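With one protein chain removed, the remaining protein chains of the complex are shown where they sit.
Each chain carries a letter (A and B) given by its place in the written order, and its residues are counted from 1.
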Amino acid sequence: MAGAIHAQLSDAASDRPAHVTESRGVRIALIAVALLFLALVILLPLISVIVEALSQGWRVYVKSIAEKDALSALRLTLLTAAIAVPLNTLFGVAAAWAVTKFNFRGKNVLITLIDLPFAVSPVISGLIFVLLFGAQGLLGPWLASHDIKIIFALPGIVLATIFVTFPFVARELIPLMQAQGVQEEEAAATLGAKGWQIFWRVTLPNIKWGLLYGIILCNARAMGEFGAVSVVSGHIRGQTNTLPLHVEILYNEYQFTASFAVASLLVLLALVTLIVKAVVEWKSGQRTVESEGGAG
Amino acid sequence: MKGSGKASVLPGFGLSLGFAILYLSLIVIIPLASVLIKTAGMSFSEFWAAVTNARVLASYRVSFLTAFFAAAINAVFGLLVAWVLVRYRFPGKRLVDSIVDLPFALPTAVAGIALTSIYAPTGWVGKLFQPLGIKIAYTPIGITIALIFIGLPFVVRTVQPVLQDLEKDVEEAAVMLGAYRWRTFRRVILPELIAPLLTGFALAFARGIGEYGSVVFISGNMPMKTEIAPLLIMTKLEQFDYAGATAIALVMLVISFALLLLINYLQWRYSRRVQAG
Partner (left out) sequence: MRIEVRNVTKRFGSLKAVDNVSFTIEEGKLIGLLGPSGGGKSTLLRMLAGLETPDEGDIILDGKRVNDVPPQKRGIGFVFQNYALFRHMTVFDNIAFGLEVKKAKKSEIRERVEELLELIGLQGLAGRYPHQLSGGQRQRVAFARALAPRPSLLLLDEPFAAIDAKVRKELRTWLKEMIERIGITSIFVTHDQDEAVEVADEMLIFSNGRLEQQGSPVEIYRHPKTPFVASFIGESRVLQHPERLIGFEEAVAGGGKSAIIRPEFVEVGLQRELSYPLSAQRGVVRQTFFRGAHLELEVEVEGNRLIAYRSLDREPLEPGAEVLVFIHRLYVLDESSAVLVENPLKTDPMPVHI
(Lines give C-alpha, C1' and ligand atoms only; values in the text may rest on other atoms or scores of the structure.)
Protein backbone atom coordinates (compact mmCIF):
# COMPACT_ATOMS: atom_id res chain seq x y z
CA MET A 1 0.00 0.00 0.00
CA ALA A 2 1.48 3.32 -1.00
CA GLY A 3 2.86 5.16 1.95
CA ALA A 4 2.97 2.16 4.24
CA ILE A 5 6.16 1.54 6.09
CA HIS A 6 8.32 -0.98 4.31
CA ALA A 7 11.36 -3.01 5.24
CA GLN A 8 14.49 -0.96 5.17
CA LEU A 9 16.49 -1.06 1.98
CA SER A 10 19.68 -2.78 2.94
CA ASP A 11 22.92 -2.29 1.15
CA ALA A 12 23.81 -5.89 1.73
CA ALA A 13 20.91 -6.93 -0.43
CA SER A 14 22.18 -4.67 -3.16
CA ASP A 15 25.58 -6.31 -3.35
CA ARG A 16 24.69 -9.10 -5.69
CA PRO A 17 27.27 -11.38 -7.30
CA ALA A 18 27.92 -10.80 -10.97
CA HIS A 19 25.92 -13.69 -12.29
CA VAL A 20 22.63 -12.47 -10.78
CA THR A 21 22.87 -8.83 -11.63
CA GLU A 22 23.18 -6.68 -14.69
CA SER A 23 26.49 -5.53 -16.15
CA ARG A 24 27.93 -2.27 -14.90
CA GLY A 25 26.97 -0.33 -18.02
CA VAL A 26 23.37 -1.48 -17.85
CA ARG A 27 23.18 -0.70 -14.17
CA ILE A 28 24.45 2.82 -14.61
CA ALA A 29 22.09 3.44 -17.49
CA LEU A 30 19.07 2.18 -15.54
CA ILE A 31 19.97 4.22 -12.48
CA ALA A 32 20.42 7.31 -14.63
CA VAL A 33 17.04 6.92 -16.31
CA ALA A 34 15.29 6.27 -13.01
CA LEU A 35 16.89 9.28 -11.34
CA LEU A 36 16.14 11.49 -14.32
CA PHE A 37 12.51 10.41 -14.26
CA LEU A 38 12.22 11.09 -10.55
CA ALA A 39 13.92 14.45 -10.86
CA LEU A 40 11.58 15.48 -13.61
CA VAL A 41 8.38 14.19 -12.12
CA ILE A 42 8.88 14.77 -8.41
CA LEU A 43 11.80 17.03 -7.66
CA LEU A 44 10.96 19.67 -10.21
CA PRO A 45 7.55 20.53 -8.77
CA LEU A 46 9.00 20.53 -5.27
CA ILE A 47 11.74 22.93 -6.18
CA SER A 48 9.44 25.16 -8.16
CA VAL A 49 7.28 25.86 -5.13
CA ILE A 50 10.24 27.10 -3.16
CA VAL A 51 11.68 29.09 -6.01
CA GLU A 52 8.40 30.73 -6.89
CA ALA A 53 7.62 31.48 -3.25
CA LEU A 54 10.88 33.33 -2.83
CA SER A 55 10.93 34.87 -6.30
CA GLN A 56 10.07 38.28 -4.98
CA GLY A 57 12.32 38.12 -2.01
CA TRP A 58 12.10 37.20 1.59
CA ARG A 59 9.99 40.20 2.70
CA VAL A 60 7.17 39.50 0.29
CA TYR A 61 7.28 35.87 1.36
CA VAL A 62 6.79 36.66 5.02
CA LYS A 63 4.12 39.21 4.22
CA SER A 64 2.13 36.65 2.23
CA ILE A 65 2.20 34.20 5.07
CA ALA A 66 1.38 36.72 7.76
CA GLU A 67 -1.50 38.22 5.88
CA LYS A 68 -4.86 38.20 7.66
CA ASP A 69 -6.73 35.77 5.45
CA ALA A 70 -3.74 33.48 5.22
CA LEU A 71 -3.51 33.34 8.98
CA SER A 72 -7.18 32.58 9.42
CA ALA A 73 -6.85 29.88 6.76
CA LEU A 74 -3.98 28.46 8.78
CA ARG A 75 -6.08 28.57 11.93
CA LEU A 76 -8.95 26.79 10.28
CA THR A 77 -6.66 24.13 8.86
CA LEU A 78 -5.06 23.51 12.24
CA LEU A 79 -8.44 23.40 13.98
CA THR A 80 -9.84 20.94 11.46
CA ALA A 81 -6.85 18.70 11.86
CA ALA A 82 -7.01 18.99 15.64
CA ILE A 83 -10.53 17.56 15.56
CA ALA A 84 -10.26 15.10 12.70
CA VAL A 85 -6.96 13.46 13.55
CA PRO A 86 -7.68 12.39 17.14
CA LEU A 87 -11.09 11.04 16.12
CA ASN A 88 -9.58 9.11 13.26
CA THR A 89 -6.85 7.81 15.53
CA LEU A 90 -9.45 6.50 17.92
CA PHE A 91 -11.24 4.82 15.07
CA GLY A 92 -8.02 3.44 13.66
CA VAL A 93 -7.02 1.89 16.95
CA ALA A 94 -10.47 0.45 17.60
CA ALA A 95 -10.81 -0.95 14.10
CA ALA A 96 -7.31 -2.40 14.12
CA TRP A 97 -7.92 -4.01 17.52
CA ALA A 98 -11.17 -5.58 16.36
CA VAL A 99 -9.75 -6.79 13.07
CA THR A 100 -6.39 -8.14 14.16
CA LYS A 101 -7.12 -9.67 17.54
CA PHE A 102 -10.38 -11.38 16.74
CA ASN A 103 -12.02 -13.52 14.11
CA PHE A 104 -15.53 -12.66 13.07
CA ARG A 105 -17.80 -12.89 10.11
CA GLY A 106 -17.76 -9.86 7.89
CA LYS A 107 -14.18 -9.00 8.79
CA ASN A 108 -13.28 -8.64 5.15
CA VAL A 109 -16.25 -6.38 4.57
CA LEU A 110 -15.02 -4.15 7.36
CA ILE A 111 -11.55 -4.02 5.88
CA THR A 112 -12.91 -3.17 2.46
CA LEU A 113 -15.06 -0.44 3.97
CA ILE A 114 -11.95 1.04 5.52
CA ASP A 115 -10.37 1.20 2.07
CA LEU A 116 -13.35 3.06 0.66
CA PRO A 117 -12.11 6.65 0.69
CA PHE A 118 -9.18 5.63 -1.47
CA ALA A 119 -11.59 4.65 -4.18
CA VAL A 120 -13.83 7.66 -3.93
CA SER A 121 -13.00 10.91 -5.68
CA PRO A 122 -12.47 13.78 -3.24
CA VAL A 123 -15.18 15.77 -4.97
CA ILE A 124 -17.65 12.99 -4.39
CA SER A 125 -16.47 12.77 -0.79
CA GLY A 126 -17.60 16.35 -0.36
CA LEU A 127 -20.72 15.88 -2.44
CA ILE A 128 -22.15 13.22 -0.17
CA PHE A 129 -22.11 15.54 2.79
CA VAL A 130 -23.76 18.28 0.76
CA LEU A 131 -26.44 15.80 -0.21
CA LEU A 132 -26.97 14.96 3.42
CA PHE A 133 -26.58 18.26 5.20
CA GLY A 134 -26.90 20.89 2.48
CA ALA A 135 -29.78 23.32 2.21
CA GLN A 136 -31.51 21.03 -0.26
CA GLY A 137 -30.10 17.90 1.31
CA LEU A 138 -31.88 15.10 3.10
CA LEU A 139 -31.45 16.71 6.49
CA GLY A 140 -31.41 20.25 5.17
CA PRO A 141 -34.80 21.42 6.32
CA TRP A 142 -34.38 19.93 9.78
CA LEU A 143 -31.00 21.59 10.22
CA ALA A 144 -32.33 24.92 8.97
CA SER A 145 -35.19 24.84 11.38
CA HIS A 146 -32.75 24.31 14.23
CA ASP A 147 -30.41 26.95 12.88
CA ILE A 148 -27.51 24.49 12.61
CA LYS A 149 -25.05 25.12 9.84
CA ILE A 150 -22.94 22.20 8.68
CA ILE A 151 -22.22 22.85 5.05
CA PHE A 152 -20.35 26.11 4.43
CA ALA A 153 -19.18 25.97 8.04
CA LEU A 154 -16.62 24.24 10.22
CA PRO A 155 -18.61 21.04 10.93
CA GLY A 156 -18.94 20.31 7.23
CA ILE A 157 -15.28 20.84 6.64
CA VAL A 158 -14.40 18.59 9.56
CA LEU A 159 -16.76 15.84 8.40
CA ALA A 160 -15.44 15.88 4.86
CA THR A 161 -11.87 15.80 6.18
CA ILE A 162 -12.67 12.90 8.48
CA PHE A 163 -14.17 10.94 5.62
CA VAL A 164 -11.15 11.36 3.41
CA THR A 165 -8.51 10.67 6.05
CA PHE A 166 -9.94 8.08 8.41
CA PRO A 167 -8.26 5.06 6.77
CA PHE A 168 -4.70 6.17 7.37
CA VAL A 169 -4.21 5.24 10.99
CA ALA A 170 -6.13 1.98 10.57
CA ARG A 171 -4.17 1.00 7.47
CA GLU A 172 -0.87 1.57 9.20
CA LEU A 173 -1.89 -0.36 12.29
CA ILE A 174 -3.65 -3.33 10.75
CA PRO A 175 -0.70 -4.99 8.98
CA LEU A 176 1.55 -4.12 11.89
CA MET A 177 -0.70 -5.63 14.52
CA GLN A 178 -1.49 -8.57 12.30
CA ALA A 179 2.17 -9.40 12.01
CA GLN A 180 2.57 -9.10 15.79
CA GLY A 181 -0.22 -11.57 16.48
CA VAL A 182 -2.21 -12.05 19.68
CA GLN A 183 0.21 -14.02 21.78
CA GLU A 184 1.54 -11.23 23.95
CA GLU A 185 -1.91 -9.88 24.65
CA GLU A 186 -3.27 -13.32 25.46
CA ALA A 187 -0.37 -13.95 27.79
CA ALA A 188 -1.17 -10.72 29.59
CA ALA A 189 -4.82 -11.66 29.82
CA THR A 190 -4.02 -15.02 31.37
CA LEU A 191 -1.90 -13.19 33.91
CA GLY A 192 -4.99 -11.25 34.94
CA ALA A 193 -4.58 -7.94 33.12
CA LYS A 194 -7.72 -6.01 32.24
CA GLY A 195 -8.58 -4.62 28.82
CA TRP A 196 -7.07 -1.14 29.15
CA GLN A 197 -4.03 -2.49 30.91
CA ILE A 198 -3.41 -4.94 28.13
CA PHE A 199 -3.69 -2.20 25.58
CA TRP A 200 -1.54 0.38 27.33
CA ARG A 201 1.19 -1.88 28.57
CA VAL A 202 1.42 -4.60 25.95
CA THR A 203 -0.02 -3.46 22.62
CA LEU A 204 0.82 0.22 22.60
CA PRO A 205 4.59 -0.11 23.11
CA ASN A 206 4.69 -2.55 20.23
CA ILE A 207 2.82 -0.33 17.82
CA LYS A 208 4.02 3.08 18.90
CA TRP A 209 6.14 3.82 15.84
CA GLY A 210 3.55 2.64 13.36
CA LEU A 211 0.90 4.57 15.25
CA LEU A 212 3.03 7.69 15.18
CA TYR A 213 3.52 7.44 11.45
CA GLY A 214 -0.18 6.79 10.89
CA ILE A 215 -1.06 9.89 12.87
CA ILE A 216 1.47 12.04 11.09
CA LEU A 217 0.27 10.83 7.71
CA CYS A 218 -3.37 11.31 8.67
CA ASN A 219 -2.49 14.81 9.80
CA ALA A 220 -0.66 15.67 6.60
CA ARG A 221 -3.58 14.50 4.51
CA ALA A 222 -6.08 16.26 6.75
CA MET A 223 -4.28 19.55 6.47
CA GLY A 224 -3.76 19.14 2.78
CA GLU A 225 -7.18 17.94 1.71
CA PHE A 226 -8.49 20.02 -1.12
CA GLY A 227 -11.22 18.53 -3.30
CA ALA A 228 -13.60 17.39 -0.60
CA VAL A 229 -13.23 20.52 1.47
CA SER A 230 -13.62 22.63 -1.63
CA VAL A 231 -17.11 21.25 -2.15
CA VAL A 232 -18.37 21.75 1.39
CA SER A 233 -16.69 24.95 2.39
CA GLY A 234 -18.31 27.60 0.28
CA HIS A 235 -14.95 29.33 -0.08
CA ILE A 236 -15.84 32.16 2.25
CA ARG A 237 -12.61 34.08 2.65
CA GLY A 238 -11.43 34.47 6.17
CA GLN A 239 -14.05 32.08 7.46
CA THR A 240 -14.33 28.80 5.67
CA ASN A 241 -11.09 28.72 3.77
CA THR A 242 -8.50 26.19 4.69
CA LEU A 243 -4.89 26.60 3.69
CA PRO A 244 -5.16 24.62 0.44
CA LEU A 245 -8.29 26.54 -0.54
CA HIS A 246 -6.51 29.78 0.17
CA VAL A 247 -3.71 28.71 -2.13
CA GLU A 248 -6.29 28.15 -4.84
CA ILE A 249 -7.90 31.55 -4.35
CA LEU A 250 -4.59 33.38 -4.50
CA TYR A 251 -3.61 31.44 -7.60
CA ASN A 252 -6.85 32.14 -9.39
CA GLU A 253 -6.40 35.82 -8.62
CA TYR A 254 -2.97 35.67 -10.26
CA GLN A 255 -1.22 36.37 -6.98
CA PHE A 256 1.27 33.70 -7.86
CA THR A 257 4.03 34.51 -5.43
CA ALA A 258 1.66 34.75 -2.50
CA SER A 259 0.01 31.56 -3.55
CA PHE A 260 3.31 29.71 -3.63
CA ALA A 261 4.36 31.28 -0.37
CA VAL A 262 1.35 29.84 1.41
CA ALA A 263 1.86 26.59 -0.48
CA SER A 264 5.38 26.37 0.84
CA LEU A 265 3.99 25.93 4.35
CA LEU A 266 2.22 22.83 3.15
CA VAL A 267 5.39 21.66 1.44
CA LEU A 268 7.14 21.99 4.76
CA LEU A 269 4.46 19.85 6.31
CA ALA A 270 4.95 17.21 3.62
CA LEU A 271 8.70 17.16 4.15
CA VAL A 272 8.26 16.76 7.90
CA THR A 273 5.96 13.83 7.20
CA LEU A 274 8.59 12.18 5.03
CA ILE A 275 11.27 12.70 7.64
CA VAL A 276 9.10 11.14 10.32
CA LYS A 277 8.50 8.20 8.02
CA ALA A 278 12.22 7.72 7.52
CA VAL A 279 12.81 7.84 11.26
CA VAL A 280 10.02 5.35 11.93
CA GLU A 281 11.38 2.95 9.34
CA TRP A 282 14.84 3.21 10.80
CA LYS A 283 13.49 2.58 14.28
CA SER A 284 11.38 -0.38 13.27
CA GLY A 285 14.35 -1.78 11.38
CA GLN A 286 16.30 -1.54 14.62
CA ARG A 287 13.56 -3.32 16.48
CA THR A 288 13.70 -6.19 14.02
CA VAL A 289 17.42 -6.52 14.60
CA GLU A 290 16.87 -6.59 18.35
CA SER A 291 14.06 -9.07 18.29
CA GLU A 292 16.09 -11.36 16.05
CA GLY A 293 18.75 -11.39 18.71
CA GLY A 294 20.91 -8.78 16.97
CA ALA A 295 24.39 -8.05 18.10
CA GLY A 296 25.52 -9.76 21.28
CA MET B 1 -5.32 -18.95 18.35
CA LYS B 2 -7.17 -15.78 17.58
CA GLY B 3 -10.04 -14.87 19.78
CA SER B 4 -13.37 -15.63 18.17
CA GLY B 5 -15.70 -12.94 19.22
CA LYS B 6 -17.35 -13.50 22.54
CA ALA B 7 -15.47 -16.64 23.40
CA SER B 8 -12.12 -14.94 23.26
CA VAL B 9 -9.75 -14.43 26.12
CA LEU B 10 -9.03 -10.88 25.01
CA PRO B 11 -11.42 -8.14 26.08
CA GLY B 12 -12.69 -5.20 24.14
CA PHE B 13 -14.20 -6.96 21.15
CA GLY B 14 -17.64 -5.52 21.59
CA LEU B 15 -16.38 -2.07 22.36
CA SER B 16 -13.87 -1.80 19.55
CA LEU B 17 -16.02 -3.37 16.88
CA GLY B 18 -19.06 -1.44 18.02
CA PHE B 19 -17.26 1.87 17.90
CA ALA B 20 -15.71 1.08 14.53
CA ILE B 21 -19.04 0.16 13.00
CA LEU B 22 -20.75 3.21 14.48
CA TYR B 23 -18.04 5.47 13.14
CA LEU B 24 -18.16 3.89 9.71
CA SER B 25 -21.93 4.15 9.58
CA LEU B 26 -22.01 7.80 10.49
CA ILE B 27 -19.10 8.94 8.41
CA VAL B 28 -19.14 6.58 5.48
CA ILE B 29 -22.19 4.47 4.96
CA ILE B 30 -24.95 6.97 5.56
CA PRO B 31 -23.36 9.76 3.54
CA LEU B 32 -22.64 7.38 0.67
CA ALA B 33 -26.18 6.13 0.86
CA SER B 34 -27.38 9.66 0.26
CA VAL B 35 -26.07 9.35 -3.30
CA LEU B 36 -28.30 6.38 -3.86
CA ILE B 37 -31.24 8.04 -2.19
CA LYS B 38 -30.89 11.13 -4.30
CA THR B 39 -30.60 9.26 -7.56
CA ALA B 40 -33.50 7.05 -6.56
CA GLY B 41 -35.54 10.19 -6.60
CA MET B 42 -34.84 10.62 -10.29
CA SER B 43 -36.71 8.79 -12.98
CA PHE B 44 -34.60 6.48 -15.05
CA SER B 45 -34.81 8.65 -18.15
CA GLU B 46 -33.70 11.68 -16.18
CA PHE B 47 -30.81 9.69 -14.81
CA TRP B 48 -29.83 8.35 -18.18
CA ALA B 49 -29.95 11.81 -19.75
CA ALA B 50 -27.84 13.19 -16.96
CA VAL B 51 -25.08 10.63 -17.33
CA THR B 52 -24.93 10.28 -21.07
CA ASN B 53 -25.03 13.76 -22.48
CA ALA B 54 -22.10 14.68 -24.67
CA ARG B 55 -20.28 16.87 -22.20
CA VAL B 56 -20.50 14.24 -19.49
CA LEU B 57 -19.32 11.48 -21.79
CA ALA B 58 -16.42 13.65 -22.86
CA SER B 59 -15.49 14.16 -19.23
CA TYR B 60 -15.46 10.40 -18.62
CA ARG B 61 -13.26 10.00 -21.65
CA VAL B 62 -10.81 12.61 -20.48
CA SER B 63 -10.68 11.20 -16.96
CA PHE B 64 -10.33 7.59 -18.03
CA LEU B 65 -7.88 8.01 -20.83
CA THR B 66 -5.53 10.28 -18.94
CA ALA B 67 -5.71 8.08 -15.86
CA PHE B 68 -5.06 5.00 -17.97
CA PHE B 69 -2.01 6.38 -19.74
CA ALA B 70 -0.62 7.87 -16.57
CA ALA B 71 -1.01 4.56 -14.78
CA ALA B 72 0.60 2.72 -17.70
CA ILE B 73 3.60 5.04 -17.73
CA ASN B 74 3.82 4.69 -13.98
CA ALA B 75 3.79 0.93 -14.33
CA VAL B 76 6.88 1.04 -16.52
CA PHE B 77 8.83 3.72 -14.69
CA GLY B 78 7.58 2.67 -11.29
CA LEU B 79 9.01 -0.78 -11.96
CA LEU B 80 12.28 0.80 -13.02
CA VAL B 81 12.47 2.94 -9.89
CA ALA B 82 11.60 0.03 -7.62
CA TRP B 83 14.21 -2.14 -9.37
CA VAL B 84 16.92 0.42 -9.04
CA LEU B 85 16.10 1.01 -5.37
CA VAL B 86 16.05 -2.67 -4.45
CA ARG B 87 18.84 -4.06 -6.57
CA TYR B 88 21.50 -1.42 -6.97
CA ARG B 89 23.69 0.65 -4.76
CA PHE B 90 24.26 4.30 -5.43
CA PRO B 91 24.90 7.43 -3.42
CA GLY B 92 21.81 9.08 -2.00
CA LYS B 93 19.70 5.98 -2.41
CA ARG B 94 17.91 6.40 0.90
CA LEU B 95 17.08 9.98 0.07
CA VAL B 96 15.65 8.91 -3.26
CA ASP B 97 13.62 6.25 -1.51
CA SER B 98 12.06 8.89 0.72
CA ILE B 99 11.32 11.21 -2.17
CA VAL B 100 9.18 8.59 -3.86
CA ASP B 101 6.57 9.18 -1.16
CA LEU B 102 6.35 12.92 -1.76
CA PRO B 103 3.29 12.78 -4.03
CA PHE B 104 1.56 10.85 -1.32
CA ALA B 105 2.31 13.36 1.41
CA LEU B 106 1.97 16.58 -0.58
CA PRO B 107 -1.40 18.32 -0.72
CA THR B 108 -2.95 18.00 -4.15
CA ALA B 109 -3.52 21.72 -4.58
CA VAL B 110 0.15 22.43 -4.06
CA ALA B 111 1.07 19.80 -6.60
CA GLY B 112 -1.48 21.30 -8.94
CA ILE B 113 -0.15 24.83 -8.94
CA ALA B 114 3.47 23.69 -9.03
CA LEU B 115 2.94 21.47 -12.05
CA THR B 116 0.94 24.14 -13.83
CA SER B 117 3.61 26.75 -13.35
CA ILE B 118 6.26 24.39 -14.70
CA TYR B 119 4.40 23.25 -17.77
CA ALA B 120 2.64 26.47 -18.73
CA PRO B 121 3.97 28.04 -21.92
CA THR B 122 6.05 30.40 -19.79
CA GLY B 123 7.12 27.73 -17.32
CA TRP B 124 10.51 26.02 -16.98
CA VAL B 125 9.56 23.04 -19.13
CA GLY B 126 6.69 24.53 -21.08
CA LYS B 127 9.11 27.12 -22.36
CA LEU B 128 11.26 24.40 -23.95
CA PHE B 129 8.40 22.90 -25.88
CA GLN B 130 6.76 26.12 -26.99
CA PRO B 131 8.98 26.71 -30.04
CA LEU B 132 8.13 23.17 -31.14
CA GLY B 133 4.48 24.10 -31.05
CA ILE B 134 3.77 21.61 -28.29
CA LYS B 135 1.49 22.73 -25.51
CA ILE B 136 1.59 20.77 -22.28
CA ALA B 137 -0.43 22.68 -19.71
CA TYR B 138 -4.14 23.04 -20.51
CA THR B 139 -4.10 19.88 -22.59
CA PRO B 140 -4.71 16.21 -21.82
CA ILE B 141 -0.94 15.82 -21.81
CA GLY B 142 -0.71 18.14 -18.85
CA ILE B 143 -3.41 16.18 -17.07
CA THR B 144 -1.54 12.97 -17.72
CA ILE B 145 1.66 14.40 -16.31
CA ALA B 146 -0.16 15.50 -13.16
CA LEU B 147 -1.60 12.01 -12.80
CA ILE B 148 1.83 10.47 -13.28
CA PHE B 149 3.03 12.55 -10.35
CA ILE B 150 0.11 11.40 -8.21
CA GLY B 151 0.22 7.74 -9.08
CA LEU B 152 3.92 6.96 -8.99
CA PRO B 153 4.20 5.96 -5.32
CA PHE B 154 1.37 3.47 -5.73
CA VAL B 155 3.29 1.44 -8.25
CA VAL B 156 6.70 1.74 -6.64
CA ARG B 157 5.49 0.81 -3.16
CA THR B 158 3.49 -2.15 -4.39
CA VAL B 159 6.31 -3.60 -6.44
CA GLN B 160 9.15 -2.85 -4.05
CA PRO B 161 8.35 -5.34 -1.25
CA VAL B 162 7.71 -8.12 -3.72
CA LEU B 163 10.97 -7.47 -5.48
CA GLN B 164 12.78 -7.39 -2.19
CA ASP B 165 11.43 -10.77 -1.16
CA LEU B 166 12.42 -12.53 -4.35
CA GLU B 167 14.72 -15.42 -3.63
CA LYS B 168 18.07 -15.48 -5.30
CA ASP B 169 18.04 -19.20 -5.93
CA VAL B 170 15.56 -19.15 -8.81
CA GLU B 171 17.78 -16.71 -10.64
CA GLU B 172 20.76 -18.93 -9.97
CA ALA B 173 18.82 -21.91 -11.25
CA ALA B 174 18.19 -20.04 -14.49
CA VAL B 175 21.88 -19.18 -14.68
CA MET B 176 22.92 -22.81 -14.26
CA LEU B 177 20.58 -23.71 -17.10
CA GLY B 178 22.41 -21.29 -19.36
CA ALA B 179 20.28 -18.15 -19.15
CA TYR B 180 21.80 -14.68 -19.17
CA ARG B 181 20.27 -11.54 -17.66
CA TRP B 182 17.62 -10.57 -20.17
CA ARG B 183 16.17 -14.06 -20.42
CA THR B 184 16.28 -14.50 -16.66
CA PHE B 185 14.49 -11.19 -16.20
CA ARG B 186 11.90 -11.95 -18.84
CA ARG B 187 11.05 -15.52 -17.88
CA VAL B 188 11.84 -15.80 -14.19
CA ILE B 189 11.63 -12.40 -12.52
CA LEU B 190 8.98 -10.54 -14.51
CA PRO B 191 6.24 -13.17 -14.05
CA GLU B 192 6.65 -12.71 -10.31
CA LEU B 193 6.10 -8.99 -10.68
CA ILE B 194 3.00 -9.08 -12.84
CA ALA B 195 0.62 -9.30 -9.88
CA PRO B 196 2.02 -6.36 -7.91
CA LEU B 197 2.35 -4.37 -11.13
CA LEU B 198 -1.29 -4.94 -11.91
CA THR B 199 -2.26 -4.00 -8.39
CA GLY B 200 -0.15 -0.85 -8.51
CA PHE B 201 -1.58 0.00 -11.90
CA ALA B 202 -5.13 -0.45 -10.65
CA LEU B 203 -4.42 1.69 -7.58
CA ALA B 204 -2.87 4.46 -9.66
CA PHE B 205 -5.69 4.22 -12.15
CA ALA B 206 -8.40 4.40 -9.49
CA ARG B 207 -6.67 7.33 -7.89
CA GLY B 208 -6.28 9.04 -11.23
CA ILE B 209 -9.90 8.84 -12.24
CA GLY B 210 -11.06 10.67 -9.16
CA GLU B 211 -8.18 13.07 -8.81
CA TYR B 212 -9.19 16.69 -8.51
CA GLY B 213 -6.75 19.03 -6.79
CA SER B 214 -3.64 18.32 -8.80
CA VAL B 215 -5.46 18.28 -12.11
CA VAL B 216 -7.87 21.16 -11.88
CA PHE B 217 -5.17 23.79 -12.32
CA ILE B 218 -3.22 22.26 -15.16
CA SER B 219 -6.15 21.08 -17.21
CA GLY B 220 -7.68 24.41 -18.09
CA ASN B 221 -11.06 22.76 -17.67
CA MET B 222 -12.31 23.24 -21.19
CA PRO B 223 -15.57 21.34 -21.62
CA MET B 224 -15.37 18.48 -24.08
CA LYS B 225 -11.60 18.75 -24.18
CA THR B 226 -9.88 18.89 -20.83
CA GLU B 227 -12.74 18.84 -18.41
CA ILE B 228 -12.36 15.98 -15.98
CA ALA B 229 -15.38 14.27 -14.51
CA PRO B 230 -14.80 15.43 -10.92
CA LEU B 231 -14.67 18.99 -12.09
CA LEU B 232 -17.90 18.56 -13.96
CA ILE B 233 -19.52 17.41 -10.74
CA MET B 234 -18.16 20.50 -9.02
CA THR B 235 -19.50 22.75 -11.77
CA LYS B 236 -22.94 21.22 -11.58
CA LEU B 237 -22.96 21.71 -7.83
CA GLU B 238 -22.15 25.36 -8.22
CA GLN B 239 -25.09 25.58 -10.60
CA PHE B 240 -27.26 23.83 -8.03
CA ASP B 241 -27.86 20.95 -10.42
CA TYR B 242 -27.70 18.46 -7.58
CA ALA B 243 -29.43 15.76 -9.55
CA GLY B 244 -26.98 15.95 -12.40
CA ALA B 245 -23.99 16.06 -10.10
CA THR B 246 -25.22 13.08 -8.12
CA ALA B 247 -25.98 11.04 -11.20
CA ILE B 248 -22.43 11.46 -12.49
CA ALA B 249 -21.14 10.76 -9.00
CA LEU B 250 -23.05 7.49 -8.89
CA VAL B 251 -21.53 6.29 -12.14
CA MET B 252 -18.08 7.13 -10.87
CA LEU B 253 -18.72 5.42 -7.55
CA VAL B 254 -19.81 2.24 -9.23
CA ILE B 255 -16.66 2.17 -11.32
CA SER B 256 -14.46 3.00 -8.34
CA PHE B 257 -15.95 0.22 -6.27
CA ALA B 258 -15.51 -2.23 -9.08
CA LEU B 259 -11.87 -1.24 -9.24
CA LEU B 260 -11.53 -1.56 -5.48
CA LEU B 261 -12.91 -5.08 -5.61
CA LEU B 262 -10.56 -5.90 -8.44
CA ILE B 263 -7.59 -4.64 -6.45
CA ASN B 264 -8.55 -6.63 -3.39
CA TYR B 265 -9.05 -9.69 -5.53
CA LEU B 266 -5.63 -9.29 -7.12
CA GLN B 267 -3.99 -8.90 -3.73
CA TRP B 268 -5.76 -11.98 -2.40
CA ARG B 269 -4.84 -14.04 -5.42
CA TYR B 270 -1.22 -13.02 -5.21
CA SER B 271 -0.93 -13.90 -1.51
CA ARG B 272 -2.55 -17.27 -2.17
CA ARG B 273 -0.04 -18.17 -4.87
CA VAL B 274 2.84 -17.09 -2.72
CA GLN B 275 1.77 -19.23 0.21
CA ALA B 276 1.04 -22.25 -1.90
CA GLY B 277 4.27 -21.86 -3.81
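Everything that follows uses one rule, which is that a residue touches a chain if its C-beta (ideal position, glycine included) is under 8 Å from a C-beta of that chain, and two chains touch if they have at least 3 such contacts.
All values reported here derive from a predicted model rather than from experimental measurement.
Student: One chain isn't shown here. Among B:9, B:37 or B:188, which residue touches it?
Tutor: Residue touching the absent chain, from the options given: B:188.
Student: Can you list, in ascending order, the chain B residues touching the missing chain?
Tutor: So the residues of chain B touching the missing chain come out as 167, 169-170, 172-180, 183, 187-188, 191-192, 273, 276-277.
Student: What residues on chain A make contact with the chain left out of this view?
Tutor: The list for chain A reads 17, 19.
Note that only the chains that are shown with their structure count from here on.
Student: Can you compute the centre-to-centre distance for chain A and chain B, using the mean CA position of each chain? Integer Å is fine.
Tutor: One centre to the other, that is 16 Å.
Student: For a test of understanding, state which residues of chain A touch chain B in their complex under the given definition.
Tutor: So the residues of chain A in touch with chain B come to 1-4, 6-7, 9, 11, 13-16, 19-23, 26-27, 30-31, 33-35, 37-38, 41-46, 48-49, 52, 87, 90-91, 93-95, 97-98, 101-104, 110, 112-124, 127-132, 134, 136-138, 159, 162-163, 166, 182, 185-186, 189-190, 194-195, 198-199, 217, 220-221, 223-227, 230-231, 243-245, 247-248, 251, 256, 259-260, 263, 266-267, 269-270, 273-275, 277-278.
Student: Given the complex with chain A, which residues does chain B contribute to the contact?
Tutor: 1-5, 8-13, 15-17, 19-21, 23-24, 27-32, 34-35, 37-38, 77, 80-81, 83-90, 93-94, 96-115, 117-118, 124-125, 145, 148-149, 152-154, 156-158, 160-161, 164, 168, 171-172, 175, 181, 184, 203, 206-207, 209-213, 217, 229-231, 233-234, 237, 240, 242, 245-246, 249, 252-253, 256-257, 259-261, 264
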